[in-house]
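With one protein chain withheld, the remaining protein chains of the complex are depicted in position.
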Amino acid sequence: MSVKQEAAKLNTKMRNTVPLVHNITNYVTVNDCANALLAIGASPIMADDILEAADITAISSALVINIGTLNQRTVESMVSAGKKANELGIPVVFDPVGAGASKLRNETTQRILEQIRITILRGNLSEVSYVAGLSASTKGVDTSKEDEDKDAQAVAIAAAKKFSCTVAITGAVDVITDGKRVVRISNGHPMLSKVTGTGCMASAITGGYAGLREDAFTAAAAGVMSMGIAGEIAFEKAGELGTGSFHMALIDALSMLNEQIIEEMGNVEEE
Amino acid sequence: MSVKQEAAKLNTKMRNTVPLVHNITNYVTVNDCANALLAIGASPIMADDILEAADITAISSALVINIGTLNQRTVESMVSAGKKANELGIPVVFDPVGAGASKLRNETTQRILEQIRITILRGNLSEVSYVAGLSASTKGVDTSKEDEDKDAQAVAIAAAKKFSCTVAITGAVDVITDGKRVVRISNGHPMLSKVTGTGCMASAITGGYAGLREDAFTAAAAGVMSMGIAGEIAFEKAGELGTGSFHMALIDALSMLNEQIIEEMGNVEEE
Partner (left out) sequence: MSVKQEAAKLNTKMRNTVPLVHNITNYVTVNDCANALLAIGASPIMADDILEAADITAISSALVINIGTLNQRTVESMVSAGKKANELGIPVVFDPVGAGASKLRNETTQRILEQIRITILRGNLSEVSYVAGLSASTKGVDTSKEDEDKDAQAVAIAAAKKFSCTVAITGAVDVITDGKRVVRISNGHPMLSKVTGTGCMASAITGGYAGLREDAFTAAAAGVMSMGIAGEIAFEKAGELGTGSFHMALIDALSMLNEQIIEEMGNVEEE
C-alpha cells in the first residue's frame, strides 16, 4: 500500500475514533487549531497551566507543542507536558514557530529538544534549518525553486537523524522523512500563506493523526497532505473572494475531507 | 405568559438596553464569545488582570466566568471579580469547562462555588455532575437518549438546590431549572458540537440575558434557546458546506435573532 493510501485510511480511522489532542499553543491561531482538529475528526483540548499540563496530557492521545507566542510560564508547562507524554508513550508534535528569531525561542527550542523526545517536528525550511543547527542555503531571493526543494530534503533528513524523529518541512513542496523513508507532497496553494495559522493547523491535525498511534511518518504525511488538499479545495471554492472566505472554506474543506478525496487529490512522490 | 414568551421578550430588551458583560474566559473561544455577545445585542468586555478585574465587573451588568484555559493568575482574578459581583448584586454565570478533567479544574471549581454566589451554572451533563458531586450514570455508550435526558434533569435539580442557583445543562435536550421550575429545550443541531466554543458562547449570551436583571431562570432559558435556534438556522443555511460556513452562519443567525423568531422556533417543554 502506498503512503498516500495509508494516510488516506488514517482519516477514516480518525473520524471513527476521535482522538483527544492536547495543544499547548499560541493565542493567535488557537481557535483555528481547535476548529481544524474538530473538522478533521479529532477532539481538541487546550491547557497550559503547570498545575494541569501533565494531567491533561495523560488523558490525551497526542500532545502538540507550538511556541508561536511562548512565555516563561507556558514554556515550563510545555516541558512538563512533554515529559509526561514521553513517560506514557504519547506522541509529541513540536512546531518551533519562529525558531531563530529571538534568543528566547532559540533557547526554548533547544531545551525542548534536549528534554523531550519529539515524535514529529513540523516547521518551514528556515525553522527546521535553525533547529537542526544547519543554515538553509536558500534564503536568497535568487535561489531557484528546485534548489529550495533539494535543500529542504537534505535539511529534513539531517534533522530526522539528529533527533531520531519524523520531520515535516512544509513549503511549496512539503518534505516528510523519518531519516530513511522520504515523501514529497505537492498539494497546497500559495494563498495558504495569506491566512495566519495554516502552519499551526497543519501541526495540530498532524497531532490528531499521530494520536491514532499508527506509524508517525504516515501520520505526518497525512497531516500535511490533509492541509494541502484542503487548501486546494478552499481556493477553488473561495479564492477569488478574498482571504476571509478562503479561511472559512479551508475549515469547510477539512470538515468534508475523507479517505476518497485524499486518495484522489493527494499529490505524493515517494522515493 | 410562557417561559418561551418571556425569554423572547428579553431579546428585544437586550437590543434596546445593550448590557455590558464582563467575561473572564478562555483564549480559545474568546473572539467568538465577544462576537456572539455583540450579535445578540449586548456589549462584551474582557479583562483578567487582578488589578482591574473587580473594577471592570463593577461597571458591568453581568459577569461570566469560564475556566476553559484557566491559569493560576486568572483564577485569582475570577475570584476577585466574582466577589465584587456578589457585593454589588451583579449576576454571575459560571461555566466549569472541563470540570473533572484535572485537579486544578476541580479545585478551582470548588473554590469558586465556595467563595462566590453563582446566579447561573451552565455546563454539559458531565461537568455539572462533577460540580454537584454526583456521577452521571449515562456516560456509557449504551445509555439510551431517554435515560440521558432523565438523568440530566435529576442532576440539574440537585445542583440547583445545592448551590441555590439556576442550572442549565446543555445537550441534545437542554434542561434548565432553578430547583423548582424546569424547562426542557429541544432546539439545536449536532453540528454545534463540531465548532469549538458553542458552549462558551451559550454561557456568554446567557450572561447578556442575565445582565437585564430579570428572572435568572428565564435568562438561562433565553440564552440556551437563542444558541439552539441559531444552530438550527445556521445548519439550514450552511450545514452542507462544512463547519467553517456553519460557524459563520451561527454568528449571522445570532445577529438576526429577534423576539418573533424565538417565539416561532423555540421548542420548549415546561413541566
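When the chains are written out, they are named A and B in that same order, and each has its own residue count from 1.
By definition in this document, a contact is a pair of C-beta atoms (placed from the backbone, for glycine too) under 8 Å apart; a residue touches a chain by one contact, two chains touch by 3 or more.
These numbers were taken from a predicted model, which means no experiment stands behind them.
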item	value
Chain not shown: contacting residue from A:8, A:21 or A:70	A:70
Contacting the left-out chain in the complete assembly, out of A:17, A:110, A:196 or A:267	A:196
Options A:9, A:122, A:184 or A:247, residue touching the unrepresented chain	A:247
Contact partner of the left-out chain, one of A:41, A:82, A:98 or A:207	A:98
Those residues of subunit A which, in the complete complex, touch the missing chain	26-29, 31-32, 68-73, 98, 101-105, 194-197, 241-245, 247-248
Residues from subunit B at the interface with the omitted partner, ascending	27, 30-31, 34-35, 38-39, 44-49, 51-52, 55-56, 59, 73, 247-256
